[in-house]
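Complex shown without one protein chain; remaining protein chains in place.
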Amino acid sequence: MNRRLLLAVPLVAAGAAGVGFWSMLNGMREGKFDPRGVPSMLIDKPMPDFTLAGFTAADVRAAGRPIVINFFASWCVPCIEEAPTLLALARAGVPLWGIAYKDKPAATDAFLTRHGNPFAKLARDEPGTVAIDWGVTGVPETYLIDKSGIVRWRFSGPMPEGAAQFLAEKLRA
Amino acid sequence: MIAELGHFALALAIAFAVAQAILPLWGAWRSEARLMRAAPALAIGQMVALAVSFGCLVLVSVNDDFSVQNIAENSHTLKPMLYKITGAWGSHEGSILFWCLILSLCGGAVALFGRPLPASLRARVIGVLGVTAFGFELFALLESNPFARLWPPPLNGRDMNPLLQDPGLAFHPPILYAGYVGFAIPFAFAVAALLEGRIDAAWGRWVRPWTLGAWCCLTGGIALGSWWSYYVLGWGGFWFWDPVENASLLPWLTGTALLHSAIVVEKREALKTWTVLLAIGTFALSLSGTFLVRSGILNSVHSFANDPARGVFILGLLALIIGGSLLIFALRAPTLGSSGLFAPVSREGALVLNNILLCSIAAVVMTGTIYPLFADLLLDQKISVGPPFFNATVLPLATPVFLAMSLGPTLSWKRAALGPAMIRLWWASVAALIVGLFATFGMKLLPALAMAAAAWMFFGALAEIVERIRLFRVSLANSFQRLIALPLSTFGTTLGHAGLGVTVAGIAGMSMATEQVVLMKPGESVALAGYEFRLVDVHDAKGSNYNARVATIVITEGGKPIVTLMPERRSFTTQTMTTTEAKISTNFVRDLYVVLGEERDGAAVMRLHDNPLAPWIWFGALIMALGGACSLADRRLRIAAPTRATARAAARA
Partner (left out) sequence: MIRLALMFLMLAGPAFAIADPAEALKDPKQEARAVEIGQQLRCLVCQNESIEDSGADLARDLRHIVRTQVSEGKSDQEIIGWLVARYGEFVRLRPPFNWGTALLWASPIIALLAGLFAAFSLRRKAPAQAAPLTAAERKRLESLIGS
């Protein structure tokens, strides 16, 4: 009896692993599971202090209302993809402040002229050190900061329709 | 037209596979000789159909037919011919078709060379292979069809990833896949034996050559992959504990355990349950590796593009094959028949220990590889498990294997005395001590210990031969006579164990590698490890689909020029990617490794490495594979186990 139970262990173990992998695949298809994503360490924490030409952390807090900060760059292809979404958000009244990551000022300006400028305020993080403080791993990344300066939400990559709508609703609330 | 022919051939192969899966198994169950006899013919039919299909894929690639989607995505008119042919197995779809091809070759091999097998066993083995082949071919046809058409066809293809346009690519996948898929045969033998309800010494004898063949290929494939990343990736690393590398190491570990376990089944009719489980497990690990790489679940430099839909199909396939075989195992293993008994200290005992240790290493590597996924799924924790973890956990488990490896073959079957066995190895331990002591002068402690262990393994491996030829105990001529009369499998064991020793020595030496990263102007020299590296110039060169900057480095030792190396930096036109071609100069005891980096203000960033004993890493693997080939060539393995008729004839004579 003992022997028979022992011999069934490989089957049970393989079955458990199989169920696990199946949930992962399902999660991947629904977007809930991302093996390559890096979670943000800032959620529900105060945003890191920074001072950049353009605006500072104090300015964000002084705004008195939730602000959306978007890290972008002129050399970033998905940012072009995201540009229309950001413009639509700006038109809907969402306060969008942009930080240009590791970008030459001339190139950033050319990008904004070409694809539209959705940003109410623009800062430049040429060395990229502020981005590292935010835990940014690539562009574009979008952060929602509430009125007391706490980071509430982050999206990595170009925001699809769904994410943009979610953001707009959260701001209205 | 050719693509359609290939497509049809694939569908035809599936038809054969269905027949191959159902008829022989039914025939063996019902003891219907005609159905059982149909098995080899079906297997050969499937093999021919798939050969035609894959041949069509190669032909379509050679002809630059960009209306075939696979070719449009992976090829280009300027791609060198070698890579047009070998690139057929480089893309995802092509590699799946290649996998199916090798699976069918396995079935064909059993059909052609398995004549000595009893009819029911052969029918069952071919039947199980048919079930597996059916699943993969269906996947190929439905989810990764290499013959899908693209209309309108582009003028030119998107070219293959430049990192893959390398001679190593030509040989690494086929040999590796032959290893992965080759373990389907021992798997089929195991399931067939479970279905028959009987495992005996003859089964152990039959399984061994197939296991050896697959193991040789897997060893070669892994070594080739490691060597390829060494000279392609630009800084001399050779093993990164990358998930896909781990996925290839896992079946190798259990395959090695299987190889040793099967010996016990053959010689002593013991360890039957272990051996069957290892046979099923090794192939299951091969399959799981395929799944993980192609489903997008794994984070790896090797993984093909994400596709969860493909992942679900493969997962279903795995559930069928692995779940089914483990279910049969759970139900039928208890009926496998009685086993020989043995004392804990004996050759069987040592092989059990070997099984346990190798399987533990495999369990640790597997845990480390999939833990981040499960931690993310269940605990919502995002962690990384990288080389620091694997080095810390695998080394303590591998060390007992290294030490026991020399002792095991000297123990006798059934019951052995440890003392006399260890005394017989006295000279190997002396050699190990001397090597270790010498090593401490040039190396840090851990590498020095590794060198001592390597010497122990190397000389310990020689011990069996020394013992058998009674070296220094009889005249040299007598010893020589004995040497040439030794069965090849003895050399197989010796080479296999000694080879591992050489690899360990190579790894130890490599850990003492030194390097310099410098900005050099033409005419400047840099000193490293007793050599002078002088940059002569950096000039332009052109390849068929790339432009390159080439540096000329002259290496001298004590003023005498040794070699001139010309590392390159290639810019590919179509894929707009830059790769570096490192150049290596080897004298088989150390590698001098030079890489050209960016250029700035007339100077170039040069990366110079001195890698002591690095070539031994892959020599060791080559020696191991050679050992496997020796054992395979042993005549005793190819003569059928005696059947009842011949035994009666011998009794009468």
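The chains carry the letters A and B, assigned in the order they are written, with residues numbered from 1 in each.
The rule is simple: contacts are C-beta pairs under 8 Å (C-beta built on N, C-alpha and C of every residue); 3 or more make two chains touch, one makes a residue touch a chain.
Please read these numbers as outputs of a predicted model, since none were measured by experiment.
Checked against the full complex, the one of B:L5, B:I356 or B:M512 touching the unshown chain is B:I356. Within the full complex, the residue among B:L138, B:L163, B:A513 or B:L528 touching the omitted chain is B:L163.
Interface note: of B:D65, B:E93, B:E143 or B:D242, the residue touching the hidden chain in the full complex is B:D242. Although one chain is not shown, part of chain B still touches it, namely residues 161, 163, 233-235, 237, 240, 242-243, 270, 273-274, 299-301, 303, 305-306, 338-339, 341, 352, 355-357, 359-360, 363-364, 367-368, 371, 375, 379, 381-389, 392-393, 396-397, 517-519, 569, 575, 577-580, 595, 597-598, 605, 607. By the touch definition given at the top, chain A reaches the unshown chain through residues 2-3, 6, 38-39, 41, 77-78, 81, 102, 128-129, 132-135, 137-138.
Everything that follows uses one rule, which is that only the chains that are shown with their structure count from here on.
Rounded to whole angstrom, the centroid-to-centroid distance between chain A and chain B, based on C-alpha atoms, equals 41 Å. Residues of chain A that touch chain B in their complex: 3-4, 7-8, 10-11, 14-15, 17-18, 20-25, 27-29, 33, 35-39. Across the complex, chain A is touched by residues 273, 277, 280-281, 284, 291, 295-299, 306, 308-309, 311-312, 315, 318-319, 322-323, 326-327, 329-330, 333-334, 370, 372-374, 376-378, 382 of chain B.
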